[in-house]
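For this depiction, one protein chain was excluded, whereas all remaining protein chains were kept in their positions.
So, chain A:
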Amino acid sequence: MEATGIGVWGVPLAIFAGAVRVSTPFIFVSLGEAITERSGRINLGLEGTLVFGAMTAYGVAVMTLSPWLGVLAAMAVGACLGLLHGFICKFPKVNDIAIGIAMMQFGLGLAFFLGKPFIQPAAPKLPAIAFGAWSNLPQIQAALNINVLFLIGAALALLLWWAFRNTRVGLILRVVGDSSDAARAMGLNPDTVRLLATAAGGALAAIGGAYLSLYYPGSWNEGISSGQGLMAVALVIFARWNPIGCFLAALLFGGAGALGPALQSVGVTKGYYLFYAAPYVLTLVIMVATSSPTRSLAGAPGALSITK
């Protein structure tokens, strides 16, 4: 059949499709940040890592014609940025939040500088799986075209949730995150653990960037992220450092972000600036609703500098 409108059903469909399409960078950045913060450190620089990852992935994909090599390269540079952050934070009296802001500007600046030649060329895109092939509605087919990175992100959220509780690595991470002294008493070196956790966080955040430039919206330019990396860092607190919570919060943000365009497309055209604020309003509402005057944030790692 010829493409025709699907009326108000477009809104829930767009929210669903938007949740899947837009959430992937949030998922990877917030999972990465969850690992880092669980080790007792905050890396605010992930916005820079996200953008630098997007640029690297795009550049490598353009040069090698392989989007997957682009993803790998992004992971490598993301890990390097994480290592740099972790290395600097190792020194006494260094504030991880300040370093994070510096790293963010560094990552952005370097990505803009090195990314100049890649704004014009087109890169091969990451593949998507057509889960909607059963439907004869093109809208549903498009909405169910799900990128593999989204599925990997979902699996990773489950895996991390399980690993934090049930594995030795998870235990080490949590001990270091909750009390440096306890970790030292166990013979662990908190700096090394945090260094590796920040590197892992950086590598994951860079995958989020690769998704932006190689799948959706699928091009490299300097405004590609528009602050998604920062929002994802905030999502981790919102999700109470729980990987599954991060995944759900990312979906919520993705879906809420799709609300504005979807409502306009069905003719609800008044006040679109208000709809565009939906994700932030939602965050505020949930934060207020779940806050408590008597206890501090549940699930916050004890050694985190915001809780110390």
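Quick note on the criterion: a residue touches a chain if its C-beta (ideal position, glycine included) is under 8 Å from a C-beta of that chain, and two chains touch if they have at least 3 such contacts; residues count from 1.
As a convention for this text, contacts and distances are computed from a predicted model.
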item	value
Chain left out of the displayed complex - its UniProt protein name, from "ABC transporter substrate-binding protein", "Citrate lyase acyl carrier protein", "3-oxoacyl-ACP synthase" or "TonB-dependent receptor-like protein"	"ABC transporter substrate-binding protein"
Among A:Leu13, A:Val29, A:Leu126 or A:Ala303, the residue in touch with the chain that has been omitted	A:Leu13
Given A:Pro92, A:Gly223 or A:Pro293, the one touching the chain that is not displayed	A:Gly223
Those residues of chain A which, in the complete complex, touch the missing chain	2-7, 10, 13-14, 17-18, 21-22, 108-109, 112-113, 116, 119-120, 122, 138-139, 142-143, 212, 216-219, 221-224, 226, 228, 257-258, 260-262, 264-267, 269-273, 276
